[in-house]
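This report refers to the structure that appears directly beneath it.
Every protein chain but one is kept in place in this view of the complex.
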Amino acid sequence: MANSYGQNFRVTIFGQSHSEAMGAVLDGLPAGVALDLDAVAQFMRRRAPGRGAWATARQEDDAPQIVSGLADGKTCGAPLTALIANRDQRSGDYADLRDLPRPAHADFTAAIKFHGANDIRGGGQFSGRLTAPLCFAGAVAMQILAARGVEIAAHIFSIADVADAPLSPLGDRRELLFGVAAKDFPTLDDDAGVKMQNEIAAAKADGDSVGGIVEGAAFGVPAGAGEPPFRGVENVLAQILWAIPAVRGVEFGAGFAATKMRGSRHNDEFYYAENGTARTRTNHHGGVLGGIASGMPLIVRAAFKPTPSIAREQNTISLSRRTNAKLVVKGRHDPCIVPRVVPVVEAAMAVGLLDLLSEGRE
Amino acid sequence: MANSYGQNFRVTIFGQSHSEAMGAVLDGLPAGVALDLDAVAQFMRRRAPGRGAWATARQEDDAPQIVSGLADGKTCGAPLTALIANRDQRSGDYADLRDLPRPAHADFTAAIKFHGANDIRGGGQFSGRLTAPLCFAGAVAMQILAARGVEIAAHIFSIADVADAPLSPLGDRRELLFGVAAKDFPTLDDDAGVKMQNEIAAAKADGDSVGGIVEGAAFGVPAGAGEPPFRGVENVLAQILWAIPAVRGVEFGAGFAATKMRGSRHNDEFYYAENGTARTRTNHHGGVLGGIASGMPLIVRAAFKPTPSIAREQNTISLSRRTNAKLVVKGRHDPCIVPRVVPVVEAAMAVGLLDLLSEGRE
Amino acid sequence: MANSYGQNFRVTIFGQSHSEAMGAVLDGLPAGVALDLDAVAQFMRRRAPGRGAWATARQEDDAPQIVSGLADGKTCGAPLTALIANRDQRSGDYADLRDLPRPAHADFTAAIKFHGANDIRGGGQFSGRLTAPLCFAGAVAMQILAARGVEIAAHIFSIADVADAPLSPLGDRRELLFGVAAKDFPTLDDDAGVKMQNEIAAAKADGDSVGGIVEGAAFGVPAGAGEPPFRGVENVLAQILWAIPAVRGVEFGAGFAATKMRGSRHNDEFYYAENGTARTRTNHHGGVLGGIASGMPLIVRAAFKPTPSIAREQNTISLSRRTNAKLVVKGRHDPCIVPRVVPVVEAAMAVGLLDLLSEGRE
Partner (left out) sequence: MANSYGQNFRVTIFGQSHSEAMGAVLDGLPAGVALDLDAVAQFMRRRAPGRGAWATARQEDDAPQIVSGLADGKTCGAPLTALIANRDQRSGDYADLRDLPRPAHADFTAAIKFHGANDIRGGGQFSGRLTAPLCFAGAVAMQILAARGVEIAAHIFSIADVADAPLSPLGDRRELLFGVAAKDFPTLDDDAGVKMQNEIAAAKADGDSVGGIVEGAAFGVPAGAGEPPFRGVENVLAQILWAIPAVRGVEFGAGFAATKMRGSRHNDEFYYAENGTARTRTNHHGGVLGGIASGMPLIVRAAFKPTPSIAREQNTISLSRRTNAKLVVKGRHDPCIVPRVVPVVEAAMAVGLLDLLSEGRE
C-alpha cells in the first residue's frame, strides 16, 4: 500500500473502516494560517453517510479531531493531523466476505496481496470511508488555495443515462456551480437531479446499483502551473483522482469526445480579453496545454462504476474450499456513491493542485 | 519540469526536438540481463517518423546509442543510458511560433512557465519526439517483463468515428493483437484500418487533423500487484500515460461506459478455471480491482486529441505585440499521431508495470 | 518541514511537545505479522523521561495507542498508526522563549522559518519528545528485522572525556552489548558508567550540560544491501540519524580516525571463515564497502552536543525589541541527553535498515 501522496504538500492517510480511527497527516502547509475548522467540518458533512435514500444507513458524524499542527489556532509548521473516529461498526455483517469475495470489489485482490491478512471488516482499508480523511485534507487545502485565488467545485455530470445541465467550460455561471454544495443532491439542474434520484431509487428497488460521472472545475489556477511530462496537471490530478474507490476513467476538457473532433474544431483560438489577459474562445483543452495550466478553467471528469455491493445473489468463489459459490451481500451499502463522491472529487482536486502550486521551481 | 518517473524502476528522460541529442537513463534494472538491442531498435522503428502518409516527413532513424550500463553486453547494475541523435532539424520553420502560439499546443503555456526561455525549435521539450526515449525505456522494460511472463500489446481502438474490431477483454485472440506490431497500420481488422487511413487522408486533404483512441492490454500481470490508494495500478499507469503528449483521457476496463451499467451487469463473476486459477467470466474491471491487479488481462484506453498543428490559417495572439493575430503553421506535422503512438502506449505501460512489479514490499 | 522518511518502509511522524498527541504512521510493513506490543512498550520506556538524575523530571509514560493497521492483532496491510499522548505539560514555563531564543536551540531558526508561528511550547516540533514516535517506529521495525536475522543494539561510547569499554567491531561479546538495554545506564562497562554519571552530575551542579557519543551496531545485515551512490547504507542511516535532535556528527567504522591511518593498516583483509563465509580480519570499514553492506557488523557512531537548555544566565537577543538581552531558561531539561538517546539511535538504525532491506530491486 502507498498511503502518502504529494511532493510539496504531502498527505498521509491511515485507517480502516472498522479500526479505532482513521485520519490524515498533512505536511507542507504554510505556517501561520488560521484555519476555519467549522468550514472543514461542514465540507466533510457533504460526504458523510446517512443523508439521503441513496446513501448507506451507517451513522457517522465524521467530525475531525485535530491532534497536532496548530498553535494558538494557527498552523505552526508541524504536520496537521486529524483523527476521525469509527463508531457505528457492525463488523459481524462482514464475516462471510473473507471467504466469498464480492464481484467487482477489492475483497479478492486484497486477499491475494496480503495473503488473507487484510482487514475484511467493512472493506478494511479499501472502504469508501477512507475518503473521509481525504476530504479533511481537501477541505484544508481549499482554504489555502482560496487565499491564492483558486476555487474548486464539482457536480454530478450524469448518473446512468441521465445528464445534468452542461457546465460552462468558460467559467460563466460560476455561482450556479458553487451553489450545488448547499444542495441535498448536487446537480446544476434540479429537474435532472430528480430524474437521477429516480434512477437510483429504481436500481435500489431492483436490489441493484448504478454508476455515474462527476465533473469538477477549478478556477484561478495560475497559467504556468504543472511540471510535465511526469508531473503535469493531468498526471498529478489523475494520480490522486484514482485514489477514490470506484473510479474507472478520468478525462480533461473535451476528453474522449476530442477523439471525434477534427483539429480545426478542437483547437481553442487564443485572444486577448479586454483586461489584457490571454484567453481562449472555447475550452476544449480544459485549462491544460502540454501538461501546464493555461489560466482557463480547469475541467476534469471522473467516471464511477456502479457500487459492487448489491442485494442480489451473485456467483463467486469460496477461497477456503476453492469451489464456485453463491454470495448474498449483507451490510449497509449505497446503491449509488456518485452523490456522496462529489465533495471527494473536489477534495482530490484541491490536494493535487495545492501540491502542484507549492512546487518550488521558479 | 519533472523528467523522472518511477520509484523502483526509475526512468529519466532528457532532450528537446532540436537539441544535439535526446535520451533516457534507466535506473533499477536487474543486473546480469543480456538485452536484445536489435529488438529494442526494431520496437523503436514502429514509432519512428517517415513511414506512412499519416506521419511527418521528418527523417530520423532514432537508433539508440548505449553509453553506459552494460558490461560484456549485460546489464551491470549501473544505469543504462541511451542517446538518440537529432539529425534532420529544420529549425527555421519554427521562427514564428515564439511569438504566435499555436492553438491547442504547449507554445503558450511553455512561454508563460519559462518566461519565454523555452526552446521553441520543433516544439522543444514538448515535442512528440520525446516519446522516442520513452520507447527506448519501454522496449527494455518489456524484455524484463517478458522474462517474468508479462506481455503487452496495443492497437488503434478508433480514429474519429471509425472503430477497430473489439479486443477480447478475456485475453482470447491474443495472437491477433500481438500481430499488429508487424503491420504498417496497427489495427486488429485491416478493413477498419483502411477506413481509418481514409479518414486521416480526408483530414489531411482538408488541411486538418484527427484524433483517436489507443487500447493496450497486458497479459500475465500477477494478481496482487499495485499499491493503492496512491500507487495502485491505475494511478501509476495513468500518471505515465499522461506523459505522452495529446492524451486527454484514460480509462480502464469498461471505463466511462461502466457509468451506464447497473452493478448486476458490471460486476464480473468469479469462478475457478480448470487449472485452479480464479478468473472472472467477464472483464469489465479490466484486470484491476481496488487498485490491485486481479490476474485477468489488464485493459486500458487512452484518448488522443487531433494534432494541434494544422495547415489552415488560425486565430491566435501575438505575445510580443499583445494583439490578436493570424497564424499559418509551417513545418512537418502528422495529420494524426494515433498510428505512431501505439508503441508509445505499450512502452508507457511497460515502464509503469515494471516499476510496480519491482516494488519491494512482500 | 519534511516529516516522512523512507521509500519502501515509510514513517511519518507528527506532533509537538505540547500538542494533544504525537504519533507515527508506518507504511509498508509486511502483512500478517503478529507484533509484540509489550516489547514495543518496553522499548519505549528506555527512552521515556523521569528515570534518572540525568533526565528531565517531566512524567510521561509514552505508551503508544494503536488506532489503525491491525486486524486480529496482526498487521493487515493498512498503515500502522500509533498515538502517544502529551499529558504533563507546563506550557507556562516557555512563555519567554518566543521572544528570547535559547542559544544553540532551534528557537531562533524556527521563528525565522515560520515567521513566528511555530509552536514554542516545550520546543514544539523541535522537542526531543518527538523521538518517542521514532522509537515506536524503530521498535516495530526491529521486530520485522529480527525475523530476518538482523539485530541492533547501542551503548554510550563516551560522555565528555569518559569513554566506555570498546565494542568489539568483529561482533564478539555480542551479549555484553545486548545487555545494556536492561541497564539503568547503558554502558558496556559499569565503572565507566559511574564515571559518566559523575560527569553529568558535576555539569548539572554547575547549572551546565554535557554531550557524548552513542555507538550502534547491527548484526546480520545481509551482504549486498544498500543502493549507492545516493541511497547506500551510509547515506540512508546518516539521513535518519540526523533526524535525532542534537546530532552533530556521524561516522562509520573507523570514521574520522581512518584519516590518520595508512591504507595498509586501514584495509581490512578478506578471508574465508570455517563456515565458508567471506569475512574480514578487522572491521575498520564498519560493515560497509562502497555504500553496500559487507555482511560484517555494521558500526556507526553519532555525536551529540551538550543540551542547549542550561540553568545559567546566557546572552541572547530579544526578537520583539531587536536588542541584545539576557535569558534564564526555565522548564525541565536533561543535563545530558545521551543516556536516553541510546534507544533512539537503535530505533533510527532499525527504521533506516528496514527501509533499505525492503528495497525491491533484485
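Structure notes:
Letters A, B and C mark the chains in the order given here, with residues in each chain numbered from 1 onward.
Simple rule for what comes next: contacts are C-beta pairs under 8 Å (C-beta built on N, C-alpha and C of every residue); 3 or more make two chains touch, one makes a residue touch a chain.
From a predicted model like this one, the values you see are computed outputs, not experimental measurements.
Touch, as defined at the top, links the missing chain to these shown chains in the whole complex: A, B, C. Looking at C:253, C:297 or C:339, the residue that reaches the missing chain in the full complex is C:253.
Interface note for the absent chain: among C:180, C:210, C:298 or C:353, the touching residue is C:210. Those residues of chain A that touch the chain absent from the view are 7-8, 28, 30-31, 358-362. In the full complex, chain C touches the hidden chain at residues 1-5, 13, 101-106, 108-110, 112-113, 126, 130, 158-161, 203, 206-213, 223-224, 226-232, 234-236, 238-240, 242-243, 245, 247-256, 258-264, 266-272, 276, 278, 280-281, 284-286, 289-295, 303-310, 312, 314-317, 319, 322-324. Listed by residue number, the positions of chain B touching the unshown chain are 1-4, 10, 12-16, 19-23, 25, 27-28, 31-32, 66-71, 74-79, 81, 83, 110, 113-121, 124-125.
Convention: only the chains that are shown with their structure count from here on.
Chain B maps onto chain C through a rotation of 180 degrees [Cα fit, steps of 5, range 0 to 180].
Computed centre separation for the pair chain A/chain C is 39 angstrom, with centres defined by C-alpha atoms. Those residues of chain A in touch with two or more other chains are numbered 1-4, 13, 110, 113.
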